[in-house]
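Have a look at the structure that comes next, please.
All protein chains but one are shown at their positions in the complex.
Coming up: chain A.
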Amino acid sequence: MTVSDVFTRCAAQGRGALVGYLPAGFPTVDGSVDLISAMVDGGCDLVEVGIPYSDPVMDGPTIQAAAETALRAGVRLRDVFTVVERVAAAGGSAVVMTYYNPVLRYGVDAFARDLAAAGGLGVITPDLIPDEADEWLAASTAHGLDRIFLVAPSSTEERIASTVAACTGFVYATSIMGVTGARDSVADVAPEIVARTRPHTRLPIGVGLGVRSGEQAAQVASFADAVIVGSAFVSAATDRGTDGVHDLAAELADGVRRAGVPAPA
């Protein structure tokens, strides 16, 4: 299974993909495996396993707090490989979402090697732009990992073009200018950034930042190929544990199925 296979399978079912995020080690290593498994059981097509980081500048209060909890409980970088391995063994498809410094510190090639060995499919890098990514481009190619870079509403056409050219697997479009966190409505700029990105790539485009309900998921899936949900899963885990995560995944999975596939560009 590759990231591309995940999207192909969803498209064959006439729907977009649901991508769910939870941090490794939140609230404990075993606990995070249970939560992620519940997310997969509830209907997540692809999971993003987050690496808790001390200085998460792209994250709002919910994910910051989860990262702090995990770090205080003693999560180590190598635990992410354990979590990915167990998720993959249970039949899930996992990519890792991480700030760049933990990867740098571990060794970029060693990180790619060990993630690939654990069954991870790729990495989303919120604070690494392709301009600075030579080492990561080489390591991800060498170890067969997808590299998912972000485009933003403020990105120029040229930057969208150069960023998607460096991506494999899918493109992560940040739907709003801002940090992670559930919001009541999907920003108006979300369809626009997807529409601006489409002409530059044949890769699927996922939209993240702010989604928390089935209705929003359906709305996003009407113009994007994947709906990415993070903070809402963290909140669900905090409030109701695996049941909360399972129920939210089921609601969101129903949302992406209601929407159908985006009209071809």
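Assume contacts are C-beta pairs under 8 Å (C-beta built on N, C-alpha and C of every residue); 3 or more make two chains touch, one makes a residue touch a chain; residues count from 1.
As a convention for this text, contacts and distances are computed from a predicted model.
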Ask   = With one chain of the assembly withheld, which option in "Tryptophan synthase beta chain", "Energy-coupling factor transporter transmembrane protein EcfT", "Succinate dehydrogenase iron-sulfur subunit" or "Heme exporter protein B" matches that chain's UniProt protein name?
value = "Tryptophan synthase beta chain"
Request  = From the listed residues A:34, A:109 or A:127, report the one that touches the chain absent from this view.
outcome  = A:127
Key: Listed residues A:22, A:77, A:145 or A:228, member touching the removed chain   = A:77
Inquiry  = Even though one chain is hidden, which residues of chain A still touch it in the full complex?
reply    = 53-58, 60, 64, 68, 71, 76-77, 100-106, 126-129, 131-132, 149-156, 159, 163, 174, 177-179
